[in-house]
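Please see the structure below; I have some questions.
Of the protein chains in this complex, one is absent; all others appear in place.
As written, the chains take the letters A and B, and residue 1 is the first residue of each chain.
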Amino acid sequence: MLLRRLITVSVLIVFIVLTSYTITALNVLGELPPRGLRPLALWFLNTSITPWLNYFSAMAPETVTAIVWDYRGLDTLFETAVFYFAIIASIALFRGIEEKRGGGYVGLSKIVRVVSRVLLPINIVVAASIAIHGTITPGGGFQAGSAMAVAPLILIIVFSRFFLKEKGLSKNLLIALRGAGLVGIGVASILALALGLLSGGYAFIFQNQPKEAAPTGLPPDVLGFPIAGTLFIFNVCEFIAVFAGFTIIFILLSIPEDVAREALHGEH
Amino acid sequence: MLEVFFTLFLMMLLSLISTIAVYLAITERNLLRAVLFSALQSMCYAFLYYILMAPDIVLVYVPVSVGLYPAAILFLIRKTKECE
Partner (left out) sequence: MASIDLYMFTFSIIVISMIVNLAISLYGVLVKPNIVKKIISLTILGDSANTFAILVGYRATYPVSPPVQLNVPPSPSDVSQLTGLSVDPLPQALVLTAIVIGLAVNLFLIFLAIQIYRLYGTLNMREIARVKGGQHE
C-alpha cells in the first residue's frame, strides 16, 4: 500500500515537471505572466484615489475594498444575502432543541483555560483593527468577521457549550445582531439617496462620492483619517453580521446528538 | 536576482506539495487523516496567495479554510460516528 502511493506520487510529480518543461521549451503560449496590465485594471488603479479627478474617484487607498463595496457594490449585497439564507436554512433544520445544564465539571484543564484567557482578547482586538482599517490596509468586513469567529469556537471547546449562554450571548441575541448588521448595510446603501433627495437634488443607490449628474456625496475623510464615505459603515456592519452568523453555526453544531434526537422524536 | 530565484523556487515547491496533499487527502480511508491533509493543502494555498500578492484573499482564506472548515467537518464526523 505504501509502495503504491509512493509510485503514484512520484509519477504525478514527474508528469507535472516534464509537461511544464515542454511548454517552456517549445514557447507556444506567448508571454506567460504578462508584463503589462489590462485596460480595465488600469482604469481601476488610476481612479481609486486621485483627488484631482473630481467626479471619477472613489477616494479609497485600498483598491480591492473600493471595488468590492463601491464599484461592484451590488455583487457584494447579493453575496451577503446568499450567506444570510444559508444560515436561516441551517437554523430551520435544527429548530426547537433546548438543553438544560446537568451537573458535573465540563471543559479542559486549567493550563488551557489560562492560555485561552490571555489569547482571546488579542484575537478580538486584532479582528476589530482589521475591520476599522479596511479602507487603508488590506482587510475589510468579511476578513475581520471570519478572524473573530475563531473566538467562540475556542470558548465552546475549552470551557463548555453553556458558557456563551451564561455570559449573555444566547442564540436569539445573535440572530438579532445579525439582523441589525444587515439593516445597517441596507441603510448605508440608500444614505446618499436620502441626503440627495432632502437637499432637493438627484442621487443614486449605492452612491459613495459625488458624481457628475448627482453632486451630493459622503465625506472622503474624517479628521484626517480616510474613510471614503460609505465604505467604513459597510465594513463595520458586515463585521458584526458575519461574526454573529458564524457563532450561530457553532452553537448549533455543538449540541450532542442524543439531545437532538430526543427533541426531534417528540415532534412526531 | 537571488531573491527572484528564491521566490520562484518557493512557488514551485508549494504547488508540488499541494498536489501531493490533495492526492493523499482523496485516497485516504481514515476520515480524520483526510481532514488533516486538506488543512495542509490549505496552508500551502494560503502561502501561495501571499507570494502572488493578494493580501485580502490571505486574510479571508486562513481563518476560513484552516480553522472553520476542519472544525465543522470534525463536528460532523463526531456527530455521525463515522470511522471508516
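One rule holds for everything that comes next: a contact is a pair of C-beta atoms (placed from the backbone, for glycine too) under 8 Å apart; a residue touches a chain by one contact, two chains touch by 3 or more.
All of these numbers come straight from a predicted model, not from anything done at the bench.
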Partner chains on view for the chain not depicted: A, B
Sole residue of A:I7, A:I23 or A:I124 that reaches the chain not shown, by the stated touch rule: A:I23
Of A:L37, A:V187 or A:V259, the residue in touch with the unshown chain: A:L37
Residues from chain B at the interface with the omitted partner, ascending: 1, 4-5, 8, 11-12, 15-16, 18-19, 22-23, 25-26, 31, 34-35, 38, 41-42, 45, 48-49, 52-57, 60-61, 64-65, 68-69, 72-73, 75-77, 79-80, 82, 84
Chain A, residues in touch with the chain not shown (by the definition above): 12, 15-17, 19-21, 23-24, 27, 29, 31-38, 40-42, 44-46, 48-52, 61-64, 67-68, 72, 75-76, 79-80, 82-83, 85-87, 89-90, 93-94, 136-138, 142, 226, 249, 252-253, 260-261, 264
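We take it that only the chains that are shown with their structure count from here on.
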Cα-centroid distance, chain A relative to chain B, in whole angstrom: 20
Of all residues in chain A, those that touch chain B in their complex: 5, 8-9, 12-13, 16, 64-65, 130, 138-140, 142-143, 146-147, 149-150, 153, 246, 249-250, 253-254, 256-257
Contact footprint of chain A on chain B as seen in their complex: 16, 19-20, 23-24, 27, 55-56, 59-60, 63-64, 67-68, 71-72, 75-76, 79
